[in-house]
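This is the structure I have questions about; it appears just below.
What you see is the complex with one protein chain gone and the rest in place.
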Amino acid sequence: MKKYHFELDLRVRDYELDMLGMVNNSVYLNYLEHTRHEFLKTVGIHFDQMFEMDYRLVVTRYEIDYLRLLKSGDRFSVKLRFERKSRAQFLFLQDIYILPDQKPVLNAKVVGTCLSKNGRVKIPEILKKLFLDFETKG
Amino acid sequence: MKKYHFELDLRVRDYELDMLGMVNNSVYLNYLEHTRHEFLKTVGIHFDQMFEMDYRLVVTRYEIDYLRLLKSGDRFSVKLRFERKSRAQFLFLQDIYILPDQKPVLNAKVVGTCLSKNGRVKIPEILKKLFLDFETKG
Amino acid sequence: MKKYHFELDLRVRDYELDMLGMVNNSVYLNYLEHTRHEFLKTVGIHFDQMFEMDYRLVVTRYEIDYLRLLKSGDRFSVKLRFERKSRAQFLFLQDIYILPDQKPVLNAKVVGTCLSKNGRVKIPEILKKLFLDFETKG
Partner (left out) sequence: MKKYHFELDLRVRDYELDMLGMVNNSVYLNYLEHTRHEFLKTVGIHFDQMFEMDYRLVVTRYEIDYLRLLKSGDRFSVKLRFERKSRAQFLFLQDIYILPDQKPVLNAKVVGTCLSKNGRVKIPEILKKLFLDFETKG
C-alpha cells in the first residue's frame, strides 16, 4: 500500500447525489480539493492567505479512476501523498476508500503548480521548503 | 484538428467562480457532462429515460488537462468526439475553447460504460447502434 | 433563546466560496438541507429510503436572513427546531451560528410537505408520529 501523508474522513451529504442516487463525478473533485487544502494547512500553507500574497495554487491535470460509487450516507476516507513532480510542479496522489471496510472508491493523480496574477509560475518559499521536506521524508 | 461530432456554446456564470475569481476545476466536469448529455439526446439517448429503464451511463475515468482559466463572463465552446473504446466502453474526447478566439482551455478524455442497478455491465441496443454508427462515420 | 431539537457542527470548505471569498448564498441551503436530513435520521426517517417508498419530502418555502458572511475555514453550528405547521406541512426553524463565539450568521424558516410521485400530498405514518412527538415535547 502507498505511504500516505494525510487523510481526512468525510461523509456523503444528500445534496451531493445526482439523479442516479450516486455522488456525481464532479463532486469528488470537491472532496479531493478540500483534502489537499486541509493537508496544506497542516504544513502552514493557507490557500486564502497565499492568494492574498498573489500566489495561486492551481491544478493543471487531473487523472481519475472511478472504481466504486458512493451513495447516501456513505462514510469514506480521502488519503493523500504529496510529491514533487518537477522544479515547479507538485503531484498529489489521492485515493478514496469507503469506510469501514476500506474498499477503494477512487484513485487520482493531481498535478499542479503555483502562479502569480499574470499567469507566470511563481513558487513561494514555503512551497520550496515543502518540496525539500517531502524529498527527505519520502 | 480533431474531427468533432458535436459542440455546445456556453458562458461562465458567476456562481461557478471560486475565490480566485476563476471557474473552479470541478465545474468543468459539469460543463463536460452537460455537453455529453446534450450530444446523446441528438442520437436519441436521454439520460433520464435510460435511468428509468435501468441503464446507468457512468464515467469510469477522467483525464483532464487544464490549459487556461475561465473567468467571469467568458464565452466558450465545448467540443466532443465520440468513440467506441472496447466492447462495453465508450470514449469521449472533449475539448473546451474560449470564444471568440478559440484558444484551448481544456482537453479531456472521458471513458465510460453502462451499468444496471446491480452494477453489472449492460449495454442497451441504442448504444450498440451508436457504436456501429460512429465506427462507420469516423 | 429558541429551544432547538438538533444541531450539527460543520466547517467551511474552500470550494464553497465564491469570488468574494465568502460562502455563496446558495451553499447555505446545502448546509440547511444536510442538517435537516441528519436530524430526520435521528428520528428514523431516511430521505433515500422514503424516496424508494414513493415519499418525497420537499421544501415549499424558504425564508432566509443573512446576518454575517462565512469565509475560508470558519467553523459554524447549524441548529434546528422542528414544528408542525399544518395538517400536512412541517416547519423547520434553522439558525446558523459561527463558532466558537456563537454570533448569528443566518436565520431560516423552512416550510415543507411530503408528496407522492404524482405530486399529491401523502404523509407517511412515521412523519405523523413525528408531528405528535414534537407537539408533546414542545
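Letters A, B and C mark the chains in the order given here, with residues in each chain numbered from 1 onward.
We adopt the following convention: contacts are C-beta pairs under 8 Å (C-beta built on N, C-alpha and C of every residue); 3 or more make two chains touch, one makes a residue touch a chain.
Please read all numbers here as calculations on a predicted model, not as lab measurements.
When the whole complex is considered, the residue among C:9, C:65 or C:133 that touches the unshown chain is C:65. Summarising the interface, chain B meets the missing chain with residues 13-15, 21, 30, 33-34, 37, 41, 46-48, 71-73.
Considering the complete assembly, chain A touches the hidden chain via residues 14-15, 17-21, 24, 26, 72.
Hidden from this view is one chain, which touches chain C at 19-20, 24-27, 29-30, 33, 47-48, 51, 56, 58-66, 69.
The criterion applied here is as follows: only the chains that are shown with their structure count from here on.
Among the chains present, the centre nearest to the common Cα mean is that of A.
Our note on geometry: chain A versus chain C, Cα centroid distance of 29 Å, whole angstroms.
Chain B and chain C have Cα centroids lying 34 Å from one another. Shown for chain A are the residues in touch with two or more other chains, namely 30, 33, 47-48.
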